[in-house]
Each structure stands twice: as structure tokens, then as C-alpha cells.
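Excluded from the complex is one protein chain; the other protein chains are retained at their positions.
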Amino acid sequence: MREITYAQAGVEAVAEEMRADPRIFYMSTDPIMPLVKEFGEKRVKATPIAEAALTGISIGAAGSGYRPIMDWRQVTFSFVAMDQIVNQAAKIHYMFGGQRTFPILYRANVGGGTRLAAQHCQCPYSMFMNLSGLKMFLPSTPYDLKGLLKTAIRDNNPVISFESNRLLASKGPVPEEDYAIPLGVADIKRKGSDVTVVAIAWLVHEALAAAEELAKSGISVEVVDPRTLVPLDAEAIRASVRKTGRLVIADEAGPTAGFSAEVAAVVTEDPATFAGLKAPVRRVCALNVPIPYSPQLEDHVFPDRKRIIAGIRDVLDGARPARSA
Amino acid sequence: MREITYAQAGVEAVAEEMRADPRIFYMSTDPIMPLVKEFGEKRVKATPIAEAALTGISIGAAGSGYRPIMDWRQVTFSFVAMDQIVNQAAKIHYMFGGQRTFPILYRANVGGGTRLAAQHCQCPYSMFMNLSGLKMFLPSTPYDLKGLLKTAIRDNNPVISFESNRLLASKGPVPEEDYAIPLGVADIKRKGSDVTVVAIAWLVHEALAAAEELAKSGISVEVVDPRTLVPLDAEAIRASVRKTGRLVIADEAGPTAGFSAEVAAVVTEDPATFAGLKAPVRRVCALNVPIPYSPQLEDHVFPDRKRIIAGIRDVLDGARPARSA
Amino acid sequence: MNLSPDKQREMLRQMLTIRRFEERASADYHAGKIYGVVHCYIGEEAVAVGVCSALETGDQIISTHRGHGHCIAKGADLNRMMAELYGRQGGYCKGKGGSMHIADFGIGMLGANGIVAGGISIVTGAGLAAQMDGNERVAVSFFGDGASNAGPFHECLNIAAAWKLPMLYICENNMYAAQTAAAATHAMPDVAGRAAGYGIPGIVVDGNDIFAVYQAAARAVVRARAGEGPTLIECKTYRWRAHTERVGQPDFRTPGEIESWKAKDPITRLSAQLIAQGSMTDADAKAMDDEVQASIAASVAFAEASPFPTPEQALDDMYAA
Partner (left out) sequence: MNLSPDKQREMLRQMLTIRRFEERASADYHAGKIYGVVHCYIGEEAVAVGVCSALETGDQIISTHRGHGHCIAKGADLNRMMAELYGRQGGYCKGKGGSMHIADFGIGMLGANGIVAGGISIVTGAGLAAQMDGNERVAVSFFGDGASNAGPFHECLNIAAAWKLPMLYICENNMYAAQTAAAATHAMPDVAGRAAGYGIPGIVVDGNDIFAVYQAAARAVVRARAGEGPTLIECKTYRWRAHTERVGQPDFRTPGEIESWKAKDPITRLSAQLIAQGSMTDADAKAMDDEVQASIAASVAFAEASPFPTPEQALDDMYAA
């Protein structure tokens, strides 16, 4: 199969859907050139730097029959639009009793590794997960990104596509034919039996590398990629943990009230899964600081394959002691 | 001891600190009248409805030697200021290498029960917890609110005081003398031995009512109130769970990537606590929808003492089965 | 201005409907039948009705926390409005929204909104949609003097001006944002003066003179339909009641000021004009009020007959299919 980059997969998904549906249009402070070339400046708009207004404009256009795509670019810039996200987009369908549908795709780049420091290196998707009313995903491969984007553009609700800065240039197989990946379905990126690693985005690749490494010492690691953050495929995660009895969660974001905490909770609150849990769960996340600029500092803050390996070894060693009561 | 309301406790804390330190000033779209009367319109400013700017203005004033208090009023209104919160206030001390201190108190009312529907009934504190760089608390009594506010106003960092709409009119003992409660210290609101309920704000009172009810059937419930959300007193929570072996988390917010998930994670990732856990953890939270207006709907969405009791009974029944491996 | 006597009487009827609807809504709020909060528009009726009288089917509007007037002026169904305030299944939002979130997308009323300035960008999106449709529809944003100091006002006026969107921005300057006087938060008394910075017309009108409002709006509509872009219209007006119906909130306005504005009641004024010009008799006016009162009573009956939502319905409408 041909290989394309993660960034190209994103552009392809949008272009194909725009060809199919004239109600789709695209807004961004700096638009993607191939899209402007193909669809013109009317459908691919270069906007003023006013993300708050544009996020709201996308809601109004959606309620009037269009299917806008608002590209915030770095997730950092979405915070100026947070009122429209939290108070309007997430609630408008419910609050008005389902009068209208609001098909909107928001795109946001996340993650570090770019040496852009605290404001531009952020992984705040968990803040959005805490809301009720928005769907969202964070794919780890070009294939997943394209398939999820297509589903999202066809969805009749606001959906956020978080896309990893670290993966933009990474390549992977993507079929020429049309396909779509449903929201809420995890993908087992590697099968294994000793420990489950739930990982997202770049950490999926780090987890796979860790698994490869540990396979040499006879440790069999299962890597589960939820892909979608909301709705989360809790059952796939639980099934894997019931099988392996051990869970490590790897996330580029900080731990506090994050994706990783949510995964820990959905596992430990399920009686059958909890019963099969042989060791404490383990979060392998960014250190709890804003992201610093200098490479040595930045690399120290973010988790990587080494820390995943350490986390796996911990949960393998720290088997559950005999029940204390 | 004299009893005052939660709302009065907040005003008292601010007034006492403003008397002691002329660098403190207060900004709000609709200021608190007793404060205006005592300190005048220069120190207690009625602002334009421009919370984004005012949140930033408080940062600049803090960096210039003042100790501003910015009252967002409903947390709902803080979302227009989210860029200043996420990208500036939370990061400015770290990002600039600690050049200056930014002593700022942000106040935000949270929670439902007011029949004000989706936009005005929100409990989004977990979104703020996910950030690195902000301290925050959510007290359940007038005593705790006053003591924590005093500490926060004296702190040299941005601190968010989340204050519960449901508790504003509730009364409790507050000494006349000056006192302060350190951030990051949980309070055991009731001692017990069979199950730990970690609860915040209004749910502390619901948990206490549930404990009272269950005591009649011989079930001994320990109610732990972390009071501070960041830094969280994980050790107090773990110690209680190690003692009781069972954990229910009660939170007025939705569960996803929330405070409740964080508590579940800090408990289940700690080897000693995990070892002592006799049953799955249980989250008793709001249903995962925006908050509806009609009383029957709103009351159905929020958790209460009945659901806490059901949650406690679940974790008591669902004792951990024998280890499966 | 070429308003038929029928149309003029209809404008009066709509203002009266807003007035009577809110008198009832506030009474029922204080009686505990309506929950949460009610913000009354009483005294400002000429703005909503004057502007919406210049609109046609297919044009869209958005409102604020003070939304009943805009709903009624755009043609919303009183029964479903009252049922929403009563929190019933038959309400516009099935009881999920209440006074601050009442909407009827079917008639182009994109909702009341609990966030000050929160609706301005949403309705600007409706204006963008109208422009892309190319069907000469317009979109109208109502907002207060308080909202005019918030970021979205600026971002949207600039975008609408740069993109020549078919928009009307209607600032309802009632001189206060909750307890805070506009004089304390605006360096200039006229919000309309900000329009020049965007190269669009900025017009100040007497918001209690329904014909002045209508005329300004009608001109702006012509401009918008012709593809010439947005207009900012500032309507000077006043609310008679407190910011909200919630008790115990301060209101610093002097009785003298309130009385002086009551003397400028837009309803009395139009009614007197219609009688003076022979378009209506005193008896007609009385009959109109009786009819309006009956329609309000009917809406209350409708609301009371509509069941409360079942608790489980809280889970409906989370996502669209």
C-alpha cells in the first residue's frame, strides 16, 4: 500500500469530503495551500486572528445548514475560543432540546518535541474530555487520522480532531480507496499477554518500541490505542486488562485529572476487571510542569519508551500482595 | 462559636486581608457592596464585562507589585478568559524562569441546584486541575473557605478559589480570631472504618448525611474532604483507604477525566493502598450531560446522598473476588 | 417609511404581547412556577419589535440573556415559550433550557444566551451562511451596552465589515450592565461611534421610538441585502425592572430615573400615535389588550397542561444522530 504522512492524510481526508459535500468550508488564520488551490478562497478562508469569533461563526454556520471546519492550528490558540467551545458548541444541541444539528469539525495540533516551550507545547485534550457534549479523538497513524477525520466530518455533532505535532511528518500506509473509522473503537496495535499499555498518539510508537525491547527479555506487551478519547472504548481497554492483569497508561500530557486518570478509573471501577488486576496501575505521563524550552529540559519532562519500560517493569515486579483483609 | 454563612466567610476573608495589605485590590463585573463600602471604588473596582482582559490585567498588576483579586463570579464567565488562565497565569512564573512572583486570587462560583441550566450550572474545576501551574481549592464549609482564602491571598502564586453555589447560604462556625488553613491538607469530616468516601463541596454534606443513614445499619463511613484540589492531599486519601479498604468518590461534576478519576488513580497506583483495596472504586458523579433546566431533570443529573448510599452498598457487596491469577 | 396601519397595529400588538408575557412571567417566577432566573425586557419592547418588523421569513436573529422580547418579535409561539419557562416537555427546549436558553431555529431565532456577548459570533456565522447561500437573507445580533465592551463585539464587527456580511448589530443601550452604569465602563457615551473604525455605518436611534428603530433597521437591511455589509445600530433605551427577577440583588438606579423613562413608554407612545392618526380607537386598544391577555392566559394553560419531563429524559438529545 502507498505510504503518506500524517499531515497529508489530514489534507486528503478534508479534500475528499469537500469534493463530496459543497456545504463543507474551511477556516483558519493561515490556510492549507493545497486546499486553497483546489477549492478557492471562498471555501477555504484565511481569517483574521480572532479564533473566539470564528469558533462561534462555525456554530452559527452549522446551525444554518453548512458543515464548517475550523482549524485552530495549535491547540494553544483554542483557549481564546474556550467560551464558544465550553458554553456554546458543547451544549447547544442539548440545551435547545435538539432543535438543530451542529456538524462542525475543529482541528487542533497538540504535543511537544518542537522546542516551542510552555505555550506552544501543550497536550490539554483532557480538559476537553471533562466536558459533556463534545466528541474527540487523537490518532497515532496516518491511517487512523484519515479514517477518523472522515467520520468526524460526516458526524452531525461538533467533533475535535487533536493531531500530534510529533507525528506530522511520520509516514504510514493509507489505502487509496475511501474508508472511515468509527468513533469510539480502540485498536490493538500489538497483541501481548503480560501487561497492557494503553497509549495515545506519539506514545503509541514509544510503547511499541518498548514492547519490542521487552520482547527480548520474554515480556509480552499488549499495546492498546483507544484512538478516540470521547467516546472512549472502555470495554476494549478492560478486556485487554482482564487478559493481562496489568496496566500501564502512557500519555504525553500531565497526569492530573487527565486521560490517564480516566483510563485508570474505568479499569478499577469495573468489578470484573478490578478482580483480574494483579498489580497497581501505572501512569507514565509528562512531569507536572509547563513545558520548558531547552531540549534537555523538554526531553526530561516528556515520557518516552524508557519510562514506559520502567513503568512496565514496576507493574510486573509489584504484583498484588495477598489480600490484607 | 458564632456561625456565619459561606458567602459571608468569603467576604470576611477578603476584607481582613485587604485591611492588612494595601496592595490588595478587587475586580469584578458586579462588585460586592460591603467591600465597596469599606474600601472604596478605587480598591474594589466595578469593571466592564471583559473578563479576558481583566484576567490579564490582574497578571500585569501582580507582576508590578500588587496582589489583585479577580472575581469571575460564575466559573462560566472564566471561559472567555481561558487564554489568560492557561497560557499566561499558569505558566508565567515558570516560563520566565521565576523572575517575578504573581500573587493573584481568582474566585469562581461553581455547581448546580440553581435551575440556571447548562451554561450557568457547571463544575469544570477538573479542567483547571489538568493544567500545571495553578493551585486551587473547593471548600465545603464557611470555616474552610475563610481559612483557605486567607492562605490563598497570602500565597505568591495564582490560586483559584472555587466556591459552591449550593453552599453560599449555608452556615457554620467560624472563629472571630485570625486563622488560615494550609493548601494541600485534607480534612477528615467523619471518622469511620468500613468505607472511605472522598467528597468535595456540597457532596461532603451529602456524604455526611449518607454516613448518618448507614450508621443505622451498622456501616461505618469515613468522609474525607480534600478541600484543596491542587495540590491534592493524596496521602490522606490513601491512608483512609488503606484503613477502610473501600473507596467511593462523590463529586458534583461529571466523571470523565475529572477530580473523581484523579482520586481513583492516586489510590490505585499506590502499591500499598492498592494492596489493601477490597473492592472496585466507585465514582458517584453527575450524569454525563450538560445540566438541564427543569428541576426534575436537574435533580436527576446531579448525584446526592441516595446515590452515595447506593455506591457505598455496591463497594461493600462487591468485595474483591479471589485473585484470578 | 411606508408602514400600513395594519402593520403599525401589529407592531403595537407585538410590543404589548412582550409586556404582558413578561408581567406574567415575572409574577409566575415570584410564585415559584418558573425557576432559575428571568430577565425582563419591559420598557425596551420597541427595539425588538422595531428591528424584527424590518425582517422577513428566512432572516435570522440571536438574542441575549434578556430574550423573551426577541422571541416574540420574531414570531415565536407563546405556548411553547411559556411551557419552556415552566420547565415542561412542551417547551421549545423540552424543559432543558428555560428563560436564558429559549430558541426557535425554525423561525430563525437562534436563541437566548446566558453568556454576555456569547451570541454575537454565532449569529455572524448565520450571516456568513446567508452570504454563501446568496439568497439575500440577513442576520441580526441583539446585545447590550455591557456586551459592547467584550472581545466578540470587536472581532465580529471587524470580520463582518471585512467580509461584507449581511449583518445588523443592534446594541440595546439601556445604560446599565446589571448593577454597573455604562457611564463607568465606556469612555464614550455612544457605542455607535465605534463603527467608523470598521468603515461601517454606526447609527444612534431613540430606542423607545419604534418608527425610528424600524427605519434605521430597514435601511440597514437594504444595505445588507445589497451586499454592502453590516451596520451597527445603537438603540438608547431603558429597562423598567431590576436586572433580574431574583430577589435580594441591589439596584442602584434612582426612582426618578426610572420614572422618567416610564414616561417614555414605547407602548403608550405608539398607542397614542395610532389613536391620534385615526388608525385605532380607544376601544380597539382595549380589545387588543384583551386579546393579548387571553393569548398569555392560554399560554399558561398550555404550559400547565404540558407534563414535566421524566428524569430519564435528561439523557435525551445529548448527541444528534
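Labels for the chains are A, B and C, by order of writing; each one numbers its residues from 1.
In the analysis below, a contact is a pair of C-beta atoms (placed from the backbone, for glycine too) under 8 Å apart; a residue touches a chain by one contact, two chains touch by 3 or more.
Computed from a predicted model, the values in this text were never measured in an experiment.
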Chain not shown: contacting residue from A:H120, A:K150, A:R166 or A:H205: A:H120
Hidden partner chain, touching residue among C:P5, C:G58 or C:G197: C:G197
Full-complex contact with the absent chain, from B:V44, B:M95, B:C121 or B:A265: B:M95
Residues belonging to chain C that touch the chain removed from view: 149-155, 158-159, 161-162, 184-188, 193-200, 229
Chain A residues touching the omitted chain (full complex): 29-30, 33, 46-50, 52-53, 76-77, 80, 114-120, 287-289, 292-301
Touching residues (missing chain, whole complex) on chain B: 25, 42, 47-48, 50, 52-66, 68, 83-84, 87-88, 92-103, 132-133, 135, 156-157
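Keep this in mind: only the chains that are shown with their structure count from here on.
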Farthest chain (mean CA position) relative to chain B: C
Distance between the centres, which are taken as Cα means, of chain C and chain B, whole angstrom: 37
Intercentroid distance (Cα basis), chain B paired with chain A, Å: 28
Touching two or more other chains - residues of chain C: 93, 95-97, 101, 113-115, 118, 151, 318
Residues of chain A engaged with two or more neighbouring chains: 52, 83, 87, 94-95, 132-133
